[in-house]
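Apart from one protein chain that is not included, each protein chain of the complex appears where it belongs.
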Amino acid sequence: MKNYETIIGLEVHVELATKTKIFCGCSTAFGAAPNTHTCPVCTGQPGALPVLNRQVVEYAIAVGLATHCEITRYSKFDRKNYFYPDNPQNYQISQLYLPICRNGYVEIETEQGTKQVRIHEIHMEEDAGKLIHDEWEDVSIVDYNRSGVPLIEIVSEPDMRSADEVIAYLEALRQTIQYLGASDCKLNEGSMRADVNLSVREAGSGELGTRTEMKNLNSFKAITHAIEGERARQIELLEMGRKVVQETRRWDDNKESSHAMRSKEDAQDYRYFPEPDLVPLAISEEWIEGVKARQPELRPQKLLRYKEEYDIPDYDARILTQSKHMADLFEAAVRLCGKPKKVSNWLMVECMRLLKEHEMDPEEIAFSPEHLAKLIELVDEGTINGTVAKEVFAEIFASDVDPVDYVARHDLGAVNDEGALRECVEQVLAENPQSVADYRGGKTKAMGFLVGQTMKAMKGKAAPGLVNRILKELLSD
Amino acid sequence: MKQIELTDEMMEYVGILAKLELSPQEMDAGRKDMEEMLDYINQLDELDTTGIEPLSHVFPMTNVFREDVVENGDGATDTLKNAPAEKSGGIKAPKTIGE
Partner (left out) sequence: MDIMQATAVALGRKIKEKEITAVEAVEASLAAIRSREPQVNSFLAINEEGAIERARRVQREIEAGRLAGPLAGVPVAIKDNLCTRELRTTCASRILVNYIPTYTAEAVKRLEAAGAVVIGKTNMDEFAMGSTTETSAFGVTRNPWNPEHVPGGSSGGSCAAVAAEEVPFALGSDTGGSLRQPCSFCGVTGIKPTYGTVSRYGLIAYGSSLDQVGPIARDVTDCAVILETIAAYDRKDSTSIKREDLVFSQGLSDDVKGLRIGIPRDYLGEGLDPEVKETILEAAKVLGEKGALVEEFDLGLTRYAIPAYYVIACGEASSNLARFDGVKYGYRAEEYQGLHDMYKKSRSKGFGAEVKRRIMLGSFVLSSGYYDAYYLKALKVKALIKQAFDRAFASYDVILGPAAPATAPKLGESLGNPLQMYLGDIYTVSANLAGLPGISLPCGMDSRGLPIGLQLLGDCFQEKTIIRAAYSYEQTRPYRRSPLAAGEAMQVGQAAAGETMQDGPLAERRHL
């Protein structure tokens, strides 16, 4: 078999984090009862007209700037015409001729080093509603809550060569957009969706092969599998002397395979024309400067600051800032307890361990910074010891319990009663005369054993500082 | 001047785009009307429009926005009011899977 190269370009749709839809004052909140977040505009009622949400443009410019794009100073909307029940007007308001951003790039880390994936354009458009297939009646049920939710579509150049690069590119985009606060970029909720354009060619060939477009990819896993499967399918066709047909293919997560979406009724002739109901955008220098000024701290700045302000090592800072959610959590907890190293330690060690154990993304961390801060306080003031703290952290991680309540309710607080402890220590010393003798004979290591015995006797609830002090006191007698 | 001849395939294609199903008679009449109309429209070619910017909006207006504030309440009743068929709060439509 010949040596093939895979050429991949991505069309990434990102739902913007606006409060309202792109063209009407309906809420964008996820998970409401069907059709509650609808009005004449987003359900395509006759006579209704769109009015552009300013924040959508603001976010689109912010994403464009963060991905090194040129901002189009005179931008327009166009209509993309196609019939589908989730598309109430049977046209989507999008941008074809003059998209808001063009010619940018995103840097990704690959095994060969840093690589630029170029961005062809970013345009604004409206999302479609949701279709739920009703098995019982074999019909579709249309819910327009999502209809008109603002999207940006980020179109890359065909610069990626493997599934790993695609994932790295998506991670980089997600990170940037989350840092900007422009979207939560949740693949599983559909607020970030990627269509993969893929072709193969003989290594060294200068020409691009025929590409296919794959849709319905809802996870990094699906994207990886779809890329691998499609690459193999195309190579097999070429090896058999057949041709790749340019087509749109739909990924089926259950079957782990894709199939062509061919239909005579699906002419793919979108008859774009300038949207007559919306006026063009003139983006001024002031506006762009304003977006820059309002831009929140992005990851590179954060990395530097963590090192300087908190004295956090580079490796740790990279992990903490991998997701904005984690970084926000870190900073909030530090603000509450003022102990960056300890907060970092909890997140780096226990939190990462639990994430891995549960196959979760850092975005899915659901506990509050208050509870982590409180936990650190409990340890520092000696109310609980390290072992108990780990157990409590697992509870915080799982169900965001208040550690103070939890410790009290489960009677996990360290025994601070000096009288009771002293009694216990006396008992331990009486039971271990050899160790006492060793210690007094200069073998200070014996102290560790005696602390361990005391903790054991106290079922782990003894305050370690106090145990140490009493032991030293009694041994020096 | 270009002369447009609309083949059966073209008429069928336009029918797919427009989601219209024309009877054979309608198709013939439609073809004749459309050819006549397109021939008439072709006189626009007499005009030299080199360097002319297409004018989609008659006035040079820009930047009309609304602020990102929720203004609409529960719209479900109104949205479903005229629906030909509904089920579980949604509008019932022919199935889309397998189309």
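Details
We just call them A and B in the order they show up, numbering each chain from 1.
Simple rule for what comes next: contacts are C-beta pairs under 8 Å (C-beta built on N, C-alpha and C of every residue); 3 or more make two chains touch, one makes a residue touch a chain.
Fair warning: this is a prediction, and the values are worked out from it, not measured in the lab.
Contact with the undisplayed chain is limited, among A:9, A:34 or A:88, to A:88.
Those residues of chain B that touch the chain absent from the view are 2, 13-15, 17-22, 26, 30, 33-34, 36-38, 40-47, 49, 52-59, 61, 64, 66, 78-79, 81-85, 91, 93-96, 99. For chain A, the residues in touch with the chain missing from this view are 40, 43-52, 79, 81, 83, 85, 88-91, 142, 263, 265, 269, 271-274, 276-279.
Just so we're on the same page, only the chains that are shown with their structure count from here on.
Taking each chain's centre as the average of its CA atoms, chain A and chain B sit 39 Å apart. Chain A makes touch with chain B in their complex at residues 18-20, 24-27, 33-40, 43, 51-57, 74, 81, 83-86, 131-134, 137-144, 263-265, 267, 269, 271, 273-274, 276, 278-282.
Within the complex formed with chain A, the chain B residues making contact are 13, 16-17, 19, 54, 56-57, 61-72, 74-76, 78-80, 87-97, 99.
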